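One chain of protein is taken out of this complex; the other chains stay put.
Residue numbering begins at 1 within each chain, and the chains themselves are lettered A and B in the order written.
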Amino acid sequence: MEYAKPLPQVNADTRPFWQGCRQHLLKIQKCKNCGLLRCPPAFICPECLSSEVEWVAAKGKGRVYSFAVYHAAYQPGFQDELPYVVALVDLDEGARMITNIVGCDPGEVYCEMAVEIVWDDVNETFSIPKFRPLQK
Amino acid sequence: MLHAVGALESGACKYVLISYGHSARSGDSMLRMLSDMTGDEAIYGHFGAAGGYALAARRAMHEFNTGPDSWKHIAVGQRAWANLNPQAMMYDSRLTDEGYMTAKWLIEPFRLFDNCLISDGGRACIITSVERARDLKHPLVTIMGLGQHNPSGDLQKADYLAGPTGARIAGEAAFSMAGIARDDIDACQIYDCFTYTVEITLQDYGYFEPSGGKDWFMGGTIEPGGRMPVNTSGGLLSEAYHMGLTPLTEGVMQLMGRCGPRQLGPETNTKTPEIMLCSDNGGILQTHACYILRRI
Partner (left out) sequence: MNVKDKYAIVGVGYTPQGKLPERTTLSFHLEACANAIKDAGLSREDVDGLICYRHFPPSTGEQDVSPYLVAQHLGISPAYLFQDAN
């Protein structure tokens, strides 16, 4: 079945991130000059303006910084998933990323909840990083 | 506004016209803009301003005591003002605490009435020097102070979602220029894309401590007859959405005394206003402008 939701729009800044995802690696940009982790990827570091960068793999564990529960589908592809959860997750390494919380009832999600990564292989090109409650 | 004042101050021109218009409700332009705002975040079903502000509001609920019990006072209070404003889209529509609380969720923690309206329409105003203004026909309403601050962070880096937002520094700058204190303000016109925006803005201006909003709003504080009227046209939530020009022009019209049944003063059992605080935001709390206006 055709994937009905928006797909990543890959550009020069974000390509390494999505290539990593395809291998189930959560690759985050790290500034070679000051060490700041940045997400989403960008050409220069907002801390020191250096463009020297390396990509490091995050372990894929973190905590929910905030979340929103969608009761309406603003894009038709999400209609069947209502209600679904969009969240900002603070990775243990320090970066914050936008994602979905899956694998639990939306009513169970809370700020600072411990979560871990789960990969959604949506088609032959893309794997999308999502998070679920940390399994004991 | 800062651009207008900058242009006047530089001598580039004498009368600046600020214009806004948008077929936002009937056309597809708003949807296109909000989709653009979302970018790669759309992959996750994140959507536009409502999605971003919902994340901000949820974090605020975690960090300090706020939530629908605070926000209902804002939605209901502004609606009471709209019910006095025949131009307001919600003029004929009443809203009670129960009506607010039983409305459907859109992007939780926001229910229907936490969200601003989407309107077709336009709004404009003209700014000039006080000397030229003295020769014109309306009562003199000056810009007493202004300040702007733009944290500009991406959602994924933003640390200001639960405050302090740009309102803190912008507000301090505006109060400092005006040379007045918070208690000198007679009423506020606060950019209110969502109920939470009103709370966090007033909190950052120092009207209450984090977690103090619920008590501050309780008892009709911002409503007709209240001690600090807020968004007296109904605002973006209940009058019409002309972005920052809804609050700004309402502040001007109130100070000029041209607001009919909703006029601050004896008509609405409130203080006749001399000094008015107005605000404007952009993005997801990424930009903020604060203006203090007064009637001379």
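As a working rule, a contact is a pair of C-beta atoms (placed from the backbone, for glycine too) under 8 Å apart; a residue touches a chain by one contact, two chains touch by 3 or more.
Note that this is a predicted model, so its numbers are computed, not measured.
Taking every chain of the complex into account, the omitted one touches B. Within the set B:Gly122, B:Gly225 or B:Pro261, the residue that contacts the chain not displayed is B:Gly122.
Where subunit B meets the omitted chain, the residues involved are 3-9, 12-30, 32-33, 36, 87, 89, 119-130, 132-133, 136-138, 140-146, 177-179, 240, 242-245, 248-249, 252-253, 282, 293-294, 296.
The rule is simple: only the chains that are shown with their structure count from here on.
Centre-to-centre separation of subunit A and subunit B, using mean CA positions: 32 Å. Residue ranges on subunit B touching subunit A, taken from their complex, read 34, 39-48, 51, 54-56, 58-59, 61-62, 104-109, 154-157, 161. Residues of subunit A touching subunit B in their complex: 5-9, 14, 38-40, 46, 65-75, 77-78, 81, 83-84, 86-88, 95-100, 106, 110-112, 128, 130.
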